[in-house]
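A single protein chain has been omitted from the complex, and every remaining protein chain is retained in its original position.
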Amino acid sequence: MTGPDPDATALDLPPLDPLPDATQKYFDVCTEKLGLIPNVLAAYAFDTGKLDAFSGLYNNLMLAESGLSKLEREMIAVAVSSINRCFYCLVAHGAAVRHLSGDPMLGEALVMNYRYAEITDKQRAMLDFAVKMTEESYRIEETDRQALRDAGFSDRDIWDIAAVASFYNMSNRMASAVGMQPNTDYHGQAR
Amino acid sequence: MTGPDPDATALDLPPLDPLPDATQKYFDVCTEKLGLIPNVLAAYAFDTGKLDAFSGLYNNLMLAESGLSKLEREMIAVAVSSINRCFYCLVAHGAAVRHLSGDPMLGEALVMNYRYAEITDKQRAMLDFAVKMTEESYRIEETDRQALRDAGFSDRDIWDIAAVASFYNMSNRMASAVGMQPNTDYHGQAR
Amino acid sequence: MTGPDPDATALDLPPLDPLPDATQKYFDVCTEKLGLIPNVLAAYAFDTGKLDAFSGLYNNLMLAESGLSKLEREMIAVAVSSINRCFYCLVAHGAAVRHLSGDPMLGEALVMNYRYAEITDKQRAMLDFAVKMTEESYRIEETDRQALRDAGFSDRDIWDIAAVASFYNMSNRMASAVGMQPNTDYHGQAR
Amino acid sequence: MTGPDPDATALDLPPLDPLPDATQKYFDVCTEKLGLIPNVLAAYAFDTGKLDAFSGLYNNLMLAESGLSKLEREMIAVAVSSINRCFYCLVAHGAAVRHLSGDPMLGEALVMNYRYAEITDKQRAMLDFAVKMTEESYRIEETDRQALRDAGFSDRDIWDIAAVASFYNMSNRMASAVGMQPNTDYHGQAR
Amino acid sequence: MTGPDPDATALDLPPLDPLPDATQKYFDVCTEKLGLIPNVLAAYAFDTGKLDAFSGLYNNLMLAESGLSKLEREMIAVAVSSINRCFYCLVAHGAAVRHLSGDPMLGEALVMNYRYAEITDKQRAMLDFAVKMTEESYRIEETDRQALRDAGFSDRDIWDIAAVASFYNMSNRMASAVGMQPNTDYHGQAR
Partner (left out) sequence: MTGPDPDATALDLPPLDPLPDATQKYFDVCTEKLGLIPNVLAAYAFDTGKLDAFSGLYNNLMLAESGLSKLEREMIAVAVSSINRCFYCLVAHGAAVRHLSGDPMLGEALVMNYRYAEITDKQRAMLDFAVKMTEESYRIEETDRQALRDAGFSDRDIWDIAAVASFYNMSNRMASAVGMQPNTDYHGQAR
């Protein structure tokens, strides 16, 4: 496939055709680097304003400088998506964890039950916070933030943990609400 | 107060000082139009890349053209925030519903239990979907989307309902995770 | 309106007409002191035996001498009603908290998420107990009662906390079950 | 034992000693009719104002004229107490169901899982409503009330179902909150 | 009744007729020792391979040598069945607890809310673990196992606690799924 999948979701919202140049270029970069255009981007391609706003936030959270490594951010993505049972995000970000870590079992454990992942105590504290935010954010209090500080995170790190966990609570629900289908190529990657 | 509140959250992440010109201008517009700089923006003011990415998505969702009125988008914001018991968002967007509707009781009902709000059947279907997405997004299936179509929504409208409901599931969790405090002025507005 | 609202609930159970003298006098006192006849009383006015039994318990719990102030009893009412998402009780007792405290933000916080209320540690312990009783009373054990003693409450105070929290678990369910509507005047009071 | 059990709860709130005449007479009637002073009454005997208010409401709900039989009101009591896992109420009202029905298996089924009770369809509708009120009262809407009407209940009956179910949601929580112990005689009654 | 009840479940799967000799002998032993053929065995009697596999596991868990007494294993059975609200198992194993302990109140407490059972601290730790396994097994971690060791259990005991609690999570669901009815004789036993 050389263009965005028109059946990326259950909604009848086909990509703009032709795509604006900038979008086409962005998708070409995806195809070159990832071997595919992620369906989440294909889904947004009916409206470039929405696509740009979404990918702008995504890129800032997942790629900008942070005290959290890119792998750690993907770990949060998968742990959160597991609680929300989001098929799209578990497939796509499970693949990312396997790829970035070179450890397929880590990806599996985060998809299934993050308590079984072989990670550091600091990373466990990070995921405990992200999961509590996902399950019952209204119970988060200062003691929860302090637990992250005690585990070695700075306030800036806490912001980033919170922001990434929050983002996937958005993204999981969007994917589930519109019936988003993951690109089939993800399943076999980095096994 | 003429600048962003440095205590907008429980994290020690003060706004840039001085603010970049563009940000200062954005905040000046807020002060002029709203009479305040919303603390959610103050909270992001430690990093303009993050502020711009967040407000870019926010502005697209809440202000861009849509089959949903601005009031309806705020109604979704409050119904979702009620499920997540997000103090910040209930205060800020509860005020927005009161302001846009001129109906303080509508704002109250959405904060407390949206089933008591006096709204159209179509709006009720919209909020039922938004609340199901919030409580158990993994159970959303084609029948749920079809119920929205049957209520008179287009696929494009469904996208917007899903996107706004998803956004507040992010925003609620971010506010709760960092202990965001709403501007005190909201409480008395449009009563 | 000079008589009890005949549409206080979704049930077809109109007030006695004429009301017995004692009931009329009671309602006149309400009108004089509160400016309205609370719809919860109007709802019971189809049967004075039921009205008297209900208001007898209510008056004892909320007005009789206690180690808890009247405001604290109303705080429990609102925190419990928030968990049960009871529209009637949140509107009526939210107004009472605003009125007794002179602090609209306190009322809002208790309606939305009591963890954000600016209250003493002792009051927080009181609300934690009331909320646990509401959410999972079967898990209450001696350690929970001891936590109240450690916070400075006597056994008699614990009885009163338990009794008030229990009462609103009754009252919330009654209001929701019969579709009780709050008097519209409450919304704007003490803002 | 000829007086109220001073250890009816985990709180140090002994009965008045001596009891006022009216209370002593009430307890004497209990002993004569039931063979015991129910510990719920013993628990309240530290304050006759509270005892009278509680028993006033109890008597109105459980004994006054109603479209529901006394057995049906006890069935609601047990079904609600089962959801709330209230030891005191299950023991005391389980015995009442066995006694009034002459059917020990009915009492057992209501304690364990009311779906297994051999009751009429109309009674099943009554218990479904009472249980929904207990588990998630905020979701009760007109369709739930209409289901009761369709099953043959009048609006006055619906009030009584709601009132009894609400009362045990209070009573269950009170018993659990103060650690109330049932009289041991109940266990063997009407087996 | 001298043979297995053909209506032990809601499924149309009558016992083999005639029963194979070994099965008939097994059922004769039941009748002799228990005064009845437990309906759970009657339910499996349509297929002796399934009956033997089920009863093989049951007998090993409940009757083989263990650091847990037979009563303690029945206590786990009832506490787990209470969480799962399994009518069949609560009736049958509630009777077993009453019989083995000679304490009807212990059986009642375990059926209703195990937190009210008068048991040793060690037994309470055992039931807390069994109940946590039942409610949210995915949250069990090393600290939970260590709590059992701290209470005095060996690793072999922990295996047995886990195995018995797991078995009733199977058995409860099987009984509920096929609509299994307990033998009526259980209700009155050992009261």
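Note that the chains are named A, B, C, D and E in the order they appear, and that numbering of residues resets to 1 at the start of each chain.
The criterion applied here is as follows: a residue touches a chain if its C-beta (ideal position, glycine included) is under 8 Å from a C-beta of that chain, and two chains touch if they have at least 3 such contacts.
Remember, predicted model here, so these are calculated numbers, not experimental data.
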Shown chains that the omitted chain touches within the full complex
A, B, D, E
Absent-chain contact - pick from A:36, A:86, A:130 or A:177
A:86
Among E:23, E:113 or E:134, which one is in touch with the chain left out?
E:134
Contacts of chain E with the missing chain: which residues?
10-13, 46, 49-50, 52-54, 56-57, 59-61, 64, 84-86, 129, 133-134, 137-138, 140-142, 145, 155-156, 158-159, 161-163, 165-167, 169-174, 176-179
Pick out the residues on chain A that sit against the missing chain.
82, 85-87, 90-91, 104-105, 108-109, 111-113, 115-116, 184, 187-188, 191
Touching residues on chain B - with respect to the absent chain:
138-139, 141
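Here is the rule we use: only the chains that are shown with their structure count from here on.
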Among the chains, which one keeps its Cα centre farthest from the Cα centre of chain E?
B
Since chain D and chain E are copies that touch, just let me know if over half of their interface numbering is common to both, same, or not, different.
same
Give, as an integer number of Å, the spacing between the C-alpha centres of chain E and chain A.
44
How many angstrom lie between the CA centroids of chain A and chain B, rounded to a whole number?
22
Whole-Å gap separating chain B and chain C, where each centre is the average of the chain's CA atoms
30
For chain D, which residues are shared contacts with two or more other chains?
85-86, 138, 141
So with touch defined the way it is at the top, what topology do the chains form here? Options are line, ring, star, complete, other.
other
Pairs of chains that touch, anyone?
A-B, A-C, A-E, B-C, B-D, C-D, C-E, D-E
